[in-house]
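Following this message is one structure expressed as C-alpha cells.
Every protein chain but one is kept in place in this view of the complex.
Chains: A and B, in written order; residue numbering restarts at 1 for each.
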Amino acid sequence: MIDLLAYLLITIALIFMALGVIGLFRFKDFYSRILISAKIETVGFLTIMIGFTILSGLSYAAMKILLITLMVMITNPLSTHAIARSAFLSGYPINQEPRR
Amino acid sequence: MTFLETALFVIAIYIALVLVRVILGPTIWDRLLGLNAISAKIIMSIVIFSIITEQPYLLDVALVYALLGFIGTVLIARFIEKKGDIS
Partner (left out) sequence: MTENIFLITLVVLAIIALNTKKLRRAVVYLGVFSLVSSFVYLLYGAPDVAIAEAIIGSTITTVLYLVALRKYQVFSIYYTSNVNDQDIKRRKNNSAFLNNLEAFLIKREMEPQIIYSTNPIETILNQENFDLAIHHSEQDIQVYGCAEDYQLDAVEEYLLAYHGDLNIHLIRCAEGADNEA
C-alpha cells in the first residue's frame, strides 16, 4: 500500500520532468526557459526524492536521501540564479514572448 | 523491467533530450542551463540506482555531486559574467 503511494509520487515527478523538458524546447526566449528549469525541475526533484524516501522505509538511507534533497533544494535555485544573473549582466536582451 | 528500472530508463531519455538543448543552444547560457538540468537528473539516477541494487553507500556519490556540481556551474557563470576575471 505504501509502495503504491511511492510509485504514484515517482510517476507524478516523471510527468513534471517531462513538462520541464518540453518547456526547454517549446519556449524561444532564454528567460522563459530558465524559469521552467528553475521551477519545474526543482518541484520534480522534490517529488521524486520524497517518493524514494517512502520507498526505502525508515532507515539510514532514507535520512541520506533527505539530506541530498535538502542540499539540492538549496543549491539548484542558487545555480539557476547565478546563470540568469550572468546572462542579464552580460547584456542578454529581454524579449517579450509574442502572444499567440 | 521493474518499475524503478523503467523510471531510470525514462530519466536516461530525459538526459538525452536535454543534451540536444546543450548541443543546439544558441548561447553559452543555454548550455549552462542544460548542464544544470543534467546534473540534477544524474543525482536522481544515482539515487534510483542505489535503491535498485540495494547498495546504500552509493548515496555518498550523489551527496558529493549535489555539493560539487553547484560549484562548477557557479564558477563558469561568474567567469562569463566578469568577462574572464575569476575573483
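The working rule: contacts are C-beta pairs under 8 Å (C-beta built on N, C-alpha and C of every residue); 3 or more make two chains touch, one makes a residue touch a chain.
The structure presented is a predicted model; accordingly, all values stated were derived computationally and were not measured.
Engineer: From the touch rule at the top of the page, work out which displayed chains the omitted chain touches.
Structural biologist: Across all of the complex, the chain we cannot see touches B.
Engineer: Go through subunit B and note every residue touching the omitted chain.
Structural biologist: Subunit B touches the chain not shown through residues 5, 8-9, 12-13, 15-16, 19, 22-23, 26-28, 31-32, 34-35, 38-39, 42, 45-46, 49, 55, 57-58, 60-61, 64-65, 68-69, 71-72, 75-76, 79-80, 83-86.
Definition applied: only the chains that are shown with their structure count from here on.
Engineer: Suppose each chain is reduced to the average of its Cα coordinates; what separation in Å results between subunit A and subunit B?
Structural biologist: Their C-alpha centroids are separated by 11 Å.
Engineer: Which subunit B residues qualify as touching subunit A in the complex?
Structural biologist: Subunit B reaches subunit A through residues 3, 7, 10-11, 14, 17-18, 20-21, 27, 29-30, 32-34, 36-37, 40-41, 43-44, 47-48, 50-51, 56, 59-60, 62-63, 66-67, 69-70, 73-74, 77-78, 80-81, 83.
Engineer: What residues of subunit A sit close enough to touch subunit B in their complex?
Structural biologist: Subunit A reaches subunit B through residues 7, 10, 14, 17-18, 20-21, 24-25, 30, 33-34, 37, 41, 45, 48-49, 52, 55-56, 59-61, 64-65, 67-68, 71-72, 75-76, 78-80, 82-83, 85-87, 89-90, 92.
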